[in-house]
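Have a look at the structure below before the remarks.
Only one protein chain is missing; all other protein chains are in place.
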Amino acid sequence: MKTTTPVKVAIVGASGYSGEELVRLLLAHPHAELHAVTSRQYAGQALARVFPRFACRPGARTLHLSEPNPEMLAKQADVIFLALPHGIAAEFAIPLLKLGCRVIDLSADFRLKDAVVYKEFYGHDHPAPELLAKSVYGLPEVYRKEIKDASLIASPGCYPTSILLPTLPLVRAGLIHSHSIIADSLSGVSGAGRKAELDYLFCECNESVRPYSVPKHRHLSEIEEQLSLAAGVKVTIQFTPHLIPVNRGILTTLYMAPSAHFSDATGAAELGEEITACYQSAYGNEPFVRLLNGNALPDTKNVIGTNVVEIAWRLDPRTGRLIVMSAEDNIIKGASGQAVQSMNILCGFTETAGLI
Amino acid sequence: MKTTTPVKVAIVGASGYSGEELVRLLLAHPHAELHAVTSRQYAGQALARVFPRFACRPGARTLHLSEPNPEMLAKQADVIFLALPHGIAAEFAIPLLKLGCRVIDLSADFRLKDAVVYKEFYGHDHPAPELLAKSVYGLPEVYRKEIKDASLIASPGCYPTSILLPTLPLVRAGLIHSHSIIADSLSGVSGAGRKAELDYLFCECNESVRPYSVPKHRHLSEIEEQLSLAAGVKVTIQFTPHLIPVNRGILTTLYMAPSAHFSDATGAAELGEEITACYQSAYGNEPFVRLLNGNALPDTKNVIGTNVVEIAWRLDPRTGRLIVMSAEDNIIKGASGQAVQSMNILCGFTETAGLI
Amino acid sequence: MKTTTPVKVAIVGASGYSGEELVRLLLAHPHAELHAVTSRQYAGQALARVFPRFACRPGARTLHLSEPNPEMLAKQADVIFLALPHGIAAEFAIPLLKLGCRVIDLSADFRLKDAVVYKEFYGHDHPAPELLAKSVYGLPEVYRKEIKDASLIASPGCYPTSILLPTLPLVRAGLIHSHSIIADSLSGVSGAGRKAELDYLFCECNESVRPYSVPKHRHLSEIEEQLSLAAGVKVTIQFTPHLIPVNRGILTTLYMAPSAHFSDATGAAELGEEITACYQSAYGNEPFVRLLNGNALPDTKNVIGTNVVEIAWRLDPRTGRLIVMSAEDNIIKGASGQAVQSMNILCGFTETAGLI
Partner (left out) sequence: MKTTTPVKVAIVGASGYSGEELVRLLLAHPHAELHAVTSRQYAGQALARVFPRFACRPGARTLHLSEPNPEMLAKQADVIFLALPHGIAAEFAIPLLKLGCRVIDLSADFRLKDAVVYKEFYGHDHPAPELLAKSVYGLPEVYRKEIKDASLIASPGCYPTSILLPTLPLVRAGLIHSHSIIADSLSGVSGAGRKAELDYLFCECNESVRPYSVPKHRHLSEIEEQLSLAAGVKVTIQFTPHLIPVNRGILTTLYMAPSAHFSDATGAAELGEEITACYQSAYGNEPFVRLLNGNALPDTKNVIGTNVVEIAWRLDPRTGRLIVMSAEDNIIKGASGQAVQSMNILCGFTETAGLI
C-alpha cells in the first residue's frame, strides 16, 4: 500500500546545478517537506534570494540556506540528499548514516562495489570501503526492490544512466556481444557543474563542440561494473563524451554487434522482433522510459525538464550492427529527478510523485 | 611555376550558405575576379544588398545577382562554381562543360563513379552518367594531381571530408580493418541549408540534439566509394549524423579496429608510432590539415572560419580500439573553402591563396 | 468560496508554441480536464505523438487532435482556449460564444475596445465589433473582477504584459509623465510563432540581434489603449522590439520622466519611497509579480518556465529619469500561463492552481 505521510528531507550542497534542481523538485513535491538546505557559499540567505526562480513557491521565502552540519541535519530530516563533489559526499554520508538517516548520494562515492576500481578511476583510496557493499545503485528500473530497503542510495551518473538503460536489457538477454559496445555521448554544459573555469565560459562553449576525457572517463567504472553484473562476465566498453552548447541534455548513440548475425531486411526484421520484445519486457510499464516507435528518433528537447529517457534503435543490414540512441535531461533523469524517484520508492510513495 | 594571372569566376546559386561563403571567399581572393553571381530569388539586386555583410568589399556594390544562364555564364567566366541542390547542378554542368568552362560542383551530382550506387542512394537515374568517369573528386589532399587537369571537379560533401581525411591514410597503410569503421558526426545547422522548414527553426534546434538519417545517410555512398578505392576492396562503414545547435562546424569521432592487436601501454606505444608516421607522411606538409599533439583534442571553435581540418587520435589499451577525432568548418573545408582550394590548384595559384 | 469542480476545457490551435504550452499546463492542471485539442495539421494523431514531451502525462496518450468544429467543441468543453492567428480566432469565437461557451482568446482579435484603432493597426475592418465592448482584457492583476464574470477574455500580448504591469501603477498614481514612456523590449524567437520562414531559421537568429517593426509595432495599440484608460487621457508611447537568440523570455527596459523633478540622491530617495509604495500597493500581494529588492535586476532565466513577471527599477539622479525593467516568459505569463490564470479566476479556482 502506498502511503503519503510526508517525509522530512534535506539537501546538502544546494548551490550546484543538481542541488538547485533538487530544491525545485522537492519544494513542489506533494509528499516531501524540505526542512534544511545547506550551502557554505550562501549560508544565511533565504532560498528565494539565492534562487529567485523558486521565489513563488511556498517554502522558498521562509527556508534559509545553512552551514552543513550532520548532527543538525539528522535532527531536521529523515532523508538526506547529498549533492556534493565526490570525496566530500562520503564525509557527510558516514556520520549521517550513523545518525540513522537515509542518504541519497548524487556523487560517485558509493556507486562502485569494488574499492580497487574506485582507486583506479578516482586516484585515491576509498574513504569508507565498508559502505560499498551496503549501498544500492539507485537506478530504479533495475534496483527497485533493493532501493526500497536501502539506507544508502548511490544515485547513478548522468552518462551511465543514458548508457545503462538502453544496454542492460540487451546484455541480460544475451542479444548483443557485450564487449562490442561503443557509447558516443553528447552532454550539455551543466554536466560540468557550476564551476568558475575558463573552459565553461559562454564564449568558450558557444559555437563549439569538443570531445574530452578520451579514452578513459571516470564514469566508465560504474557503467562497466553494472554491465558486468548483468552479463555475468567482465565487460569493457568504449565511451567518448563530448561537450555541446546546450544547458541541458545528454544524447547517447550506441553501436553494438548483435549476437545473431543478419545481413538483409528479413534477418533484421526477425532480430528486430526480439529486440522489441526485450525492451518491451524491460520497460513496457516503466513510467520514465519512453520507447519510440515508427520513424521517431530521440531528441533532447523532448525530454528536457522531465524525468524521462527516450530510447530508439535501428538495425543496419549493411553492417550487421545495432544502433541504439537515448536522450535524457542530464540534471533530472541523469541526477536529481532520478534521486527523487529513488526517494519515492524508499518512502513508499507513488513512484512518479512530484516528477510528472 | 605558380602563375597569378587573375581568373574570371562565376557562382551559380548564391543564396544558400555555401553560395554565400563562395561569394565571401572569391570577393577577397587575390587572383580571382568574380564576374557573375546568380540567384533566381534575388536576380536584379546588388550583391551588397542581398549580403550586407560583404558590402564593404570592393565589387559587392557593383556586381548584381542575375538569372542563371549557361551561355551568358560561359561568356563571363572561365571557372564556374555550382552551389545548387543535387540534381539541378547537373542541369548546369552539362551545358557549361560543352561551352568549354571548368566546373567546380559543390553538389553530390558528380561525386560517385558508379551510376548504380547513385541511383541506390539518390533514388533516380543519374542524369549524365557519361560525366562520372570524367569528374574528379575534389579532395586536394588525395587528388591534387587529377584536380590540376580536371574540367569537372566534384567537391566533396561536408561529412565525407571530415571522415575521409582521418581514415584514408590508415586504410591505405593497412593499419586498420576497413570494415570496422564507425563514424559518429555532429553537424551545425547550416549543413541543412537555408531552407524554410520547421525542423530548422531556431526554437526547434536550440537546446536540442538529435540523430537523423539513421542508419543510411546519402553521404555514405561517396565515403564508401573513396574508402573502397583506397582499400582495394569494397568497404562498408557505419555513419550516424547528428544535428547540434551551432551555426558552423562538424565534429566527427571515429572508432576503428587496428589490424595489429594491442592490449597494453607498450603495444599502444608501438602502434602509436606507426600511426604517427602514417599521418605525418600523409599530412605533414598539408597546409590545411592540423595534426594535434600532446593533450590537444579537436574543437570546432578552433577551425570555424578557416579551411583547416584538425585531427587527433587515441589508442585505448582497454578495448584495443583506435579513436580518431576530426573538426572542420562544414561550409569552408566541408564545402566552399575546399572548392576554392581546388580552383587554386586548377589555376596554378598558390594552394592557400585567399584561404589563409 | 473556492470551488474545485473540474472544468472541461478545449484548445483550438495546438500546434503553435502557445497552443503547445496550453497543452502542457492544462494536462497538469489539478482542476481542468482537457477534452479536445484541435489542429488542422495534426488532426487524427494522438497528443503524445505530436508532442512527445508530454507523453508521460496521463491523458496525452488517449486524447487525439481533431479538426476544429465549433458545434463539437461546444459539446465537449465549457471553456475554450483559442491559440490561433489573429483574424482566424474571431471566426471561432463568434459561434462558440453563441453556443454558450466561455472563450479565452490568446490572439489580438478582442483586445481593443476601439474598432477604428483595430483597423489602423491590423489593416482591415474588425470582424465582430459588437464583441469588443463585451470582451475583457485578460490581465488579472488589473481586471480580476471583470474576468470573473466574462464570457470572452482577450488574453494580452507578450510585449504588452511586460510593459503594462510595470507602467500601469505609476501612470494611475500620476508618478510619471505618461507621454514620456519609452519601452525597449527583447524577445526570444518563440514570440515569432512556429512558422517556416527564413528569418526564424536557427542560422539566421543564432549569433544575431536585431530590432524590427520600428517605430510602429501592432502591440502598441493595446498598450496605449490600456495606458490611456489608466491615465484618463490619450497616451502615446515609444516601443522598439528586438529579436534575440533565446527560445523563451522577454526583457523590457522602460525609460520614463517622473512627474516630480529630482537631481540628487536625496531627491531620488524621496521619490523612491513613493515608487516603492506604489508598486507595493499594486503588487505586494500578487502571486505572479516579483518586485526585486537590493541590487537584484531582472533576468529572463529566473522567470522562464514560470508565470512570474520580475520588476526592478532605478532612479538616475544624473538624468532625472526613472528606469524600470521587467522580465517574463513570453509564452507563459506573456501568453498561455496568463490565459490559465484567467481561467482559474473565471472558474473560481485558486488563482495559482496549475501554475506553481
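Should a chain be cited, it is by its letter among A, B and C, assigned in written order, with residues numbered from 1 in that chain.
Everything below uses one rule, namely that a contact is a pair of C-beta atoms (placed from the backbone, for glycine too) under 8 Å apart; a residue touches a chain by one contact, two chains touch by 3 or more.
What you are looking at is a predicted structure, and each value in this text was computed from that prediction instead of being measured.
K.L.:
Would you mind spotting which of C:59, C:95, C:193 or C:245 touches the chain that isn't drawn?
P.N.:
Final answer for the missing-chain contact: C:245.
K.L.:
Who touches the missing chain here, C:44, C:211, C:232 or C:284?
P.N.:
Result: among the candidates, C:211 touches the missing chain.
K.L.:
Out of C:67, C:125, C:197 or C:316, which is the one that touches the chain we can't see?
P.N.:
Going through C:67, C:125, C:197 or C:316 one by one, C:316 is the residue touching the chain not shown.
K.L.:
Touching the hidden chain in the full complex, which residues of chain C are there? Just list them.
P.N.:
Within chain C, the residues touching the omitted chain are 179, 182, 184, 186, 204, 206-212, 214-216, 236-238, 240, 242, 244-249, 251, 253, 255, 297-301, 304, 314-316, 318-319, 321, 323, 325, 327.
K.L.:
Pick out the residues on chain B that sit against the missing chain.
P.N.:
28, 52-53, 55-58, 207, 287-288, 290, 292, 296, 299, 301-308, 310, 352, 356
K.L.:
Tell me which stretches of chain A touch the chain missing from the display.
P.N.:
On the side of chain A, residues 17, 188-190, 194-198, 200-207, 245-247 touch the unshown chain.
The working rule: only the chains that are shown with their structure count from here on.
K.L.:
Identify the chain whose mean C-alpha position lies nearest to the mean of all protein C-alpha atoms shown.
P.N.:
Closest chain centre to the overall C-alpha centroid: A.
K.L.:
Based only on mean CA positions, could you tell me how far chain B sits from chain C in angstrom?
P.N.:
Distance between chain centres: 47 Å.
K.L.:
As a quick test, compute the distance in whole Å between the mean CA positions of chain A and chain B.
P.N.:
The answer is 39 Å.
K.L.:
Return the distance between the CA-based centres of chain A and chain C, expressed in whole Å.
P.N.:
So the centre of chain A lies 37 Å away from the centre of chain C.
K.L.:
Specify, in ascending order, the residues of chain B that touch 2 or more different other chains.
P.N.:
204, 206-207, 245-247
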